[in-house]
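After this line comes chain A, so read on.
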Amino acid sequence: MTTILPLTLQDVAVRRRGKRLIGPVTTTLGRQGITIIVGPNGSGKTTLLKVMHGVERISTGTVRWAVPDSEAQHHQGYVFQTPIMLRRSVADNLRYPLQLHNIAKAETEQRMIDWARKIGLHDHLQISATRLSGGEKQRLALGRALIRRPEVLFLDEPCANLDGASTRDIEALLIEARKAGTRIVMTTHNIGQAKRLADDALFMLHGIIKEAGPARAFFDAPQSKELMAFFRGDIIA
Partner candidate 1 sequence: MNDIFDGLAAAFWLVVSFDPELIEISLRSLQVTLGALVLSCAIALPLGTFLAIRRFRYRRLTISVLNALMGLPPVVVGLIVYILLSRSGPFGVLGLLFTPTAMVIAQVIIITPLIASITHQAMRELWAEYHDLLISLNTSQWQRVKTLVWDGRRNLLTAALAGFGRGIGEVGAIMIVGGNIDNATRVLTTAIALETGKGDFALALALGFVLIALAIGVNVSIHWLSRTEREGRW
Partner candidate 2 sequence: MMTRVSVTLAAIFFATAAFAEDFKMAVTTSFENSGLADVLLPAIKQDLGIDVQLLVVGTGQALRLGQAGDVDAILVHSRAAEEAFVAEGYGTHRREIMYNDFVLIGPQNDPADIAGATSAVEALQRIGAIEPAFVSRGDDSGTHKKELSLWALSGFDAAVFGPWYREVGAGMGASLNTAAGLSAYILADRASWLNFGNKANLALLYAGDPVLFNQYAYLPVHPDKHVHVRNDLAAKVEEWLVSPSAAELINSYQIDGETLFTFNAAEK
């Protein structure tokens, strides 16, 4: 199977109304594992994620997958901080991405049932997605992103508004996805979560990647004083 990875960002900058949101950023996304992006509010984590996903217009630089963009787009998923629920039943939310690709009905049903079970919503199939709890919505959003079997999954603080139990559910699903070979890139505020999940990590500050590396070195021996301060819980101006 051909892979869309690696993803290479070269001198990418995003400017809006004369303000630099991120950049210049140069980094490469390898083939495996979970990359966690940490950093204070407003450091550009979400923008970086959207740039990688291809939904944020870049001002300068290049974003390049191993395959043409039009093909790469079909192999990515994205989960938003606040889950966006289609005003349909749980089942229809899961079917939706498959229907976009005209996948046969029988297979659609099979995968829908599988994923409903995996995300623990198989008893709620006919319930309107907008009536689920916050944790259930985020699980559904995750299932809906994974049901297309993306090669890369981006998550923007998926557990920001969730309680402990729901966070654990989400993390379990992510670990399972990694086992199945899904490349995951995720932003989070929660250092504990970052440590639990990360294979490697990025530290964003003022729109640039301040520090990056394999998880162990990143968390146990941070190089920059800003990252040390961040781990201590200081406010970084």
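Criterion applied: all candidates are chains of the complex that A comes from, given by their letters.
Following the convention adopted for this analysis, a contact is a pair of C-beta atoms (placed from the backbone, for glycine too) under 8 Å apart; a residue touches a chain by one contact, two chains touch by 3 or more; residues count from 1.
Since this is a predicted model, take the numbers as computed values, not measurements.
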Touching chain A in this complex is which of 1 or 2? 1
In the complex, the residues of chain A that touch candidate 1 are 53, 55, 73-74, 77-78, 80, 84, 86-88, 96-97, 100, 128, 131
